[in-house]
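Take a look at this one; I'll ask things after.
Excluded from the complex is one protein chain; the other protein chains are retained at their positions.
In this document, chain identifiers A and B correspond to the written order of the chains, with residue numbering beginning at 1 in each.
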Amino acid sequence: MTPTVNTAAALALGDDALVLSHRLGEWAGHAPVLEEEVALANIALDLLGQARVLLSMAGDEDELAYLREERAFRNLQLVEQPNGDFAHTIARQLYFSTYQRLLYAQLASGDGDFAPLAAKAVKEVAYHQDHAEQWTLRLGDGTDVSHERMRQASEALWRFTGEMFQPIEGVDIDWDGMRAAWLDSVGSILRRATLPLPEGPQSGAWTAGAGRQGLHTEPFGRMLAEMQHLHRSHPGASW
Amino acid sequence: MTTNEWPLWEVFVRSRRGLSHTHAGSLHAPDAELALRNARDLYTRRGEGVSIWVVPSAAVTASSPDEKDPFFEPAADKPYRHPTFYEIPEGVKHL
């Protein structure tokens, strides 16, 4: 660990990847078609790889993943949202992978601590974004049923998207420019998918903050309980 | 049983530059774009490829086993197509 690494930033980015990877892992054995079992697992594995590098920049990866309490996690509320149906998972993927790609592209072009990781991750994330876009198009412009499900999903998750553009201390990028680029990219895909751009607010009304401040949604506690239970049941054990 | 099963695609993978694409297997996909992506996920998980082709299986025309003899046997009795057919005096190089 180099002393210059911003631990809070590593945790924010690392927790995003860790938590979303975990959620995608829940799909194993439940995907709508076998080919998607393989695709979703690929994305989950990429994210887990990113999480391990980032958490290791902030400390011991397993201690951080398994021994922190809910309030110490710094991930976005978006990534902790339950999988829902395939449309919800795809909407979550679309919103997050577009964000992550823009973020990592900027980090990769800089010379900060995250540049080496970002340079590798941006290629992975480009594929995640492509996967989400392909499915957004198919669900949005597929059948009436899929259109309706995708519309509901894109609207339900919309209010978790504003938090993404809250500046992270130690991550030196153009946040306003990123918000505009994100809106542009997501808006254009939704349009091509014949879906309306959601109209509601992009964040909740709670002034205390959200995921980056360690404030999460109720399902997250249960997710962590499941994830951490075995590790915590055997203090000090190796696996 | 659903009647709209996704069509079958044949997947060809170039394992590295300089080699030709070889048949890796098949998969189901609703269209060419997803076929390409499914092929990437399924057949190159361990870095097995640098380029992929997908072809609708229905578009493949194959020779029939019934035609095996007329198709391939005539080629078997033309040894003069192979370099080993020719005798060259010992010591002659670059030939």
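Quick notes on this structure:
Everything below uses one rule, namely that contacts are C-beta pairs under 8 Å (C-beta built on N, C-alpha and C of every residue); 3 or more make two chains touch, one makes a residue touch a chain.
One rule holds for everything that comes next: contacts and distances are computed from a predicted model.
Taken from the listed names "Phenylacetate-CoA oxygenase subunit PaaA", "Oligopeptide transport system permease protein", "Multisubunit sodium/proton antiporter MrpB subunit" or "ABC transporter ATP-binding protein", the protein name that UniProt assigns to the chain not shown is "Phenylacetate-CoA oxygenase subunit PaaA".
Interface residues of subunit B with the unshown chain, by the touch rule above, are 1-2, 4-6, 8, 10, 23, 25-28, 30-34, 36, 42, 45-46, 51-54, 57-58, 60, 62, 64-66.
Listed here are the subunit A residues that touch the chain not shown: 18, 22, 25-26, 28-38, 41-42, 44-45, 48-49, 51-52, 55, 61-62, 65-66, 85-86, 137-139, 141-143, 145-146, 149, 192, 226-227, 229-231, 234, 236-239.
The criterion applied here is as follows: only the chains that are shown with their structure count from here on.
Here the spacing of subunit A and subunit B, counted between their Cα centres, is 40 Å.
Interface residues of subunit B facing subunit A in the complex, by the touch rule stated above, are 6, 27-30, 33-34, 37-38, 41-42, 45. Residues of subunit A that touch subunit B in their complex: 33, 35, 38-39, 42, 130-131, 134, 138.
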